[in-house]
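First the structure, then my questions, so here it is.
As you look at this complex, bear in mind that one protein chain is not there, while each of the others sits in place.
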Amino acid sequence: MTNSTEELIRTEKLQKIFVVGGGFARSKLVAVDDVNFHVKKNEIFTLAGESGCGKSTVSKMLLGFLEPSEGNVYYKGKDVANLKKWKEKKGFMKEVQSIFQNPFETFNPLRKVDSYLYDTQKHYGMSKKDKMVEEALEAVGLDISEVKGRYPNEFSGGQLQRISIARALITRPSLLIADEPVSMVDASLRMSIVNLFKELRDNRHVSVLYITHDLATAYYVSDRIGIMFRGNIIEMGDVEQVLMNPKHPYTQMLKESIPEADPNKKWTERISIKELETEEYMRKGCKFAGRCPYVMDKCKDNMPPELQAENRMVRCWLYE
Amino acid sequence: MLNILKTENLKSYYIFETPTEKKEVKAVNDVSIDIEEDKIYGVAGESGCGKSTFLKTVCGLAEPPLRIVGGTIYYLVNGKYVDITKLSQEEYRKLRWEYISYIPQGSMSALNPIIRVKESFKDFVTAHKKIKDEQKDFEEPLRKHLNALGLPMRVLKSYPHQLSGGMRQRVTIALATILNPRIILADEPTTALDVVAQRAVIQLLKDIQSLQKNTIILVTHDMAVHANIADRMLIMYAGVFVEEADTEELFENPLHPYTKFLIGSLPKMGDKSYKVSAPGSPPSLANLPQGCPFHPRCPYVMDICKNERPALVETKPSHKVSCFLNSKERIQND
Amino acid sequence: MLEAFKELMKDGRFKFAFIVICVLAFMSILSFFSPYDPLRWNVVPRDRPPSWPHIFGTTSQGQDLFWQSTFAIRNSLTIALIASGISRVIAIIVGLVSGYKGGTVDTVLMSINDSFVVMPLLPILILIASVIRENLNMVMLGIILSLFGWAWDARVIRSQILSLREREFTYTAILSGTKTFNLVVKEYFPFIIPIIFATLINNMIWATGMEVTLAILGLSNTEIPTIGTMIHWAVNYQSILLGYWWWILTPVIISVFLFVALYLLSTSLSEYLDPRTRIQRIGKAKE
Partner (left out) sequence: MLFIKRYLLPRIVQFLVVVFVGITIVFFVPRLTPVDPVQQVISQITSQGAFMDPAAVDALRQSLTELYGLEGGMFQQYFAFWGRLIKGDFGPSLFQFPTPVMDLIMISLPWTAGLLITTTIISWIIGNLLGGLAGYFKNKAWAKTLDNISMVLRPIPYYIFSLLLLILFAYLIPIFPSAGGYSVGRRIGFNWAFISDLLIHSFLPAMSLVILGIAANFMTMKLIVSNIVAEDYVMYAKAGGLKESTIAFKYVIKNGLLPQITGLALSLGQIFGGALITEIVFSYPGLGTLLYGAINSGDYNLIMGVTSLSVIGIAGATLLVDLIYPLFDPRIRYR
C-alpha cells in the first residue's frame, strides 16, 4: 500500500454506464466498470488500451466532464463530487489540468491561440505582470512572439500540442492528464512531446496521467502502467514488469499483436483470425473469455477480482 | 529485375483558385522513381508530406483541385511502357483492377452501404469482364478467391454495416485483388483498426503478394507496419522522396538526416534510452523553402542546401538518397 | 468589413441580390414622400395602364400602383422583420438550452419542436387568423408568424451546439476557467452567427410568403397595403379577366424579385460565412 500523502488522485470503483438513444430506442452500455487506480506525486502513470476500452471515458470523469454512474474520484483525499461551487471546481482545475488528442481541435479555429493562454492567466487570478504565459511557453520551448496573434491553422500539430501543454502549465498544476497526446502528432515530432512529460516530472514536479494506445511510448515514458480492456483495468503495475513480462492473457496478446518498428522482428507465426465478438461488453464474466486461450469454466460467469501476482494487480482467474 | 512503374519529373499540385488569388500546394514536387516488380514497397512520411497524393496521382485518381502539372507515369503493360497521363479515360479505365488496383484510405466505408457485398464484387467484375456463365465466370472464381484469402463465404450475403471494421477492410482488400492485378496501391490500409485486425490485414497483404506475385505500394505513417511488411522503403518529405533502400538497410543505416531522426526517435519496447525528435516543424507545401526542403531543420545544413535541391541518387548499392552530404548531384531548375 | 463586401460582390448571386434589395429598400423609403394617402381610394384616375405620371398604372380603386407598391414593400418587410426577429430569439433560446442542457429538458423541448416541424402550419394559421381577423394588425401578424416559424431553426442551432459541445476546444475553454455564459458567447457564437444570419433571411422569405398567403385569403387587415393585400385586391377585382394585367403583375413581379433576392442573399452569405471557408480565409490573410 502506498502512503496516502503521496497520492494525488485516486479512483474507487469507478463506473460509467452510457444510455444510448432515447425513449424506446434506449439501451445501456457499460463503458467503464470497477476501475481503481491512483496517481502518485512525481510519477508518470499510463492507462493503455485499444480504442473503445474506456480509457478516455476515465479521463473525462477525472476532469469532471462526465459524471460517474458509480464510484468516486478523490483528489488529495477529498471527494471531487463534493465540489459544487464554481470556485471550488476552479480550485480543483487549477491543480489538475489536461491536454487532448487532436491538437487542431484543442483550440477554437475561429479564435486566436494566445487568447486561451491569457484567458487562463486572467481567470485563475494572475496578473499580466506575473509573466506566467511567457514562462509556460518557455517551458515547452516556444516564444511568445511565435504565438501572438495567430490562429490555430497557422501552426503544425506538434506546435499546437506544445501550446496546449503551455496553457495547462500556466496554473502550475500538480497533475497533467494527457489523453492520447501524440497520436495525431507527426512521428518526427512525437518524441519531443513525450520527452516534455519527463521534463515536467523531473524539473517541475508535475505528475502525468498518460493515456495512450501506444505501448512503445508508454514503456519509454512511464513509471507505472494500467492496461484497460472493455472497461476494466485488467493488469496494473510497474511498467517494466507489466510490459516486459505480461501476466494477463490479454496483455500478452496485445503486446504480441502490436507491430514493432524493427525489421528484424517481423511476425513469423500466423494467427488464426476469429471474428471479434461485438457483444464482449455484454459479457457477464471475464470480457476476454471469448478469445482467451486459457479460458476456464468459471471465467464465463464470474468477473475475476483484482488479484495480486508477481508485484502487480491482475484480473485473471489463472492467478487465483 | 523489371520496373513495373516509372515516374519522371512527376509534379502534382492542388491548385486553389478564388477570384482574388491562386494558391498552389506542391504535394508531389518533381518526383522520379522506379518501382520494381514482385515486391512490397513501403512509402513513409508524416501527414501532409504528399504520400497519399503521390499514390492518388499514380493511380490516375487526380481530380480537381488536384492536377498533374508535369511529368510522366509509365506502367509496364504486356512488356511495353505505357504513359497513363497520355491515355484516354476509356483506355485507362480498362487498365484498372485487372492491372492497377487501389485500396483507399479509411476504406471502412469503401463499400456501397445499400448493396450486398456480393453485388459490389459483381459491379467491379462486370466493369472489366463479360460474364457469360454466372456460375463459371463469377461465382466460382469469387469463392476460390475468398477461400484462398481465408474469408468466410457468409460475408457475400452481408451488407457492409453488418461486418466488423477489420472484416470490412479485408473484404475491401479481397475486392481490390479479385482480378489478380499486377500492382496494388494501398493507402493507409491498417489505420484505425484495432491491433488484431491490423495484424490480420498485414498478414492478408503478405499472403496476396506471395500468391499473386504482384507489386504492392503501401503508404502509411506507421513505421512499425513498414518494418513488418515492406521489402523496400521510400521516405517522403515535403513532396519529394528523400531516401530509398531495402527495409533492413534503411532501419540500420539511414543516410538522410530526416530519416535518421525518424528512425532514431522510434520508441522500442525494452529500450529506455533517450530519443530525440527533429527540431522545428515540416514546411507548408503551399510555401516551400528554397533549396533542400529539409534545410531549415537540418543540423548539417550547408550553403548549397539553401539554394539547390539535391537529386535522389544511388550512393550505395540499391540505396538512394537525396542529400548533398552524400552526393553533389542536384535537380536542374526549369 | 469593406474587404468582405468587395469579395462578396465578386459573387454574381450576391451582387444581384444586393442591387435588388437596395432598389426595394429605396422604394420603401420613398413611401415616406408619397403624394397620396395609401388608405384613401379614388385619388387618381381609375384603371390606367402604365404611363407617365402613373408609371406602374392605376387600380380600379383609383390608387397609384407605384406609390402603393412603396408602402406595400415597406409594410411587408416590416412584418417579415418582426416575425423573423422574434422567432430568431425563440430559436436561439430553445436551441441553446436544449443543446447545452441536454437530458429531460432536451427531450421535452425537442418533441414539441418536432411536432411543429411536421405539423401543417398553414391550416392552423388560417384558423387563428380567421378567428382574430379584424384585430390582426401588422405587429400582431408578425408575432403570430414568429410563434410558428422557429422550430426548424431551433433544431439546427441545437445540433450545432451539440457537436460544438463535444469538441475538444470546449474542454480547453472550461479548463481555462471560462464560465458557461462566456463559453457560449466566446466559443460558440462565432459558429452560431452564420446560422442565425442565413435562417433570418430564409425566415423572412417564409414570413413574407405566409403574409401574402393570409392576405390572398382575405384573412389579414386588407386595408393596410402589403404585397399580399395588393394581390388580394387585384384578384378580388378580377383584374386578369378584365384585362388590367398591370394591376396583378406589379405585386407579383415585386414579390418574385424580393423572394429571389432574399434567397440568393442567404445562399451566398451562408457560403461566405461557413466556418470551413472562413478558416481557410484566416490562413490566407497571413500568408
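Chains: A, B and C, in written order; residue numbering restarts at 1 for each.
Following the convention adopted for this analysis, a contact is a pair of C-beta atoms (placed from the backbone, for glycine too) under 8 Å apart; a residue touches a chain by one contact, two chains touch by 3 or more.
Note that the structure is a prediction, hence the values are computed from the model and not measured.
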{"item": "Candidate in contact with the missing chain, chosen from C:S51, C:S115 or C:T180", "value": "C:S115"}
{"item": "Among B:P113, B:P299 or B:P317, residue touching the chain not depicted", "value": "B:P113"}
{"item": "Selected from B:V43, B:C59, B:I73 or B:L250 as touching the chain missing from the view", "value": "B:C59"}
{"item": "Touching the absent chain when the full complex is considered, from C:Y36, C:F197 or C:W245", "value": "C:W245"}
{"item": "Touch list for chain C against the chain that is not drawn", "value": "13, 111-112, 114-124, 126-128, 130-133, 135, 205, 209, 212-213, 216-219, 231, 235, 240-241, 243, 245, 248-249, 252, 255-256, 259-260, 262-264, 267"}
{"item": "Touch residues of chain B, complete complex, unshown partner", "value": "59, 61, 93-97, 102, 104, 106-116, 123-124, 127-128, 159, 161-162, 172, 175"}
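Operating definition for what follows: only the chains that are shown with their structure count from here on.
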{"item": "For chain B and chain C, chains touching each", "value": "A"}
{"item": "A-C or A-B - the one linked by more C-beta pairs in contact", "value": "A-B"}
{"item": "Centre distance in Å when chain B and chain C are each reduced to the mean of their C-alpha atoms", "value": "52"}
{"item": "Chain centre separation in whole Å, for chain B relative to chain A (CA means)", "value": "33"}
{"item": "Distance from chain C to chain A - Cα centre to Cα centre, in angstrom", "value": "50"}
{"item": "In the complex, chain C residues that touch chain A", "value": "107, 167-169, 171-179, 186-187, 190-191, 275, 278-279, 282-283, 286"}
{"item": "Partner chain B, residues of chain A touching it in the complex", "value": "50-52, 155-159, 186-192, 194-195, 214-217, 219-220, 243-244, 253-255, 257-267, 270-271, 273, 275-276, 278"}
{"item": "Residues of chain B touching chain A in the complex", "value": "46-47, 150, 164, 166-167, 194-200, 202-203, 221-229, 247-248, 251, 258, 261-262, 265-272, 274-278, 281-282"}
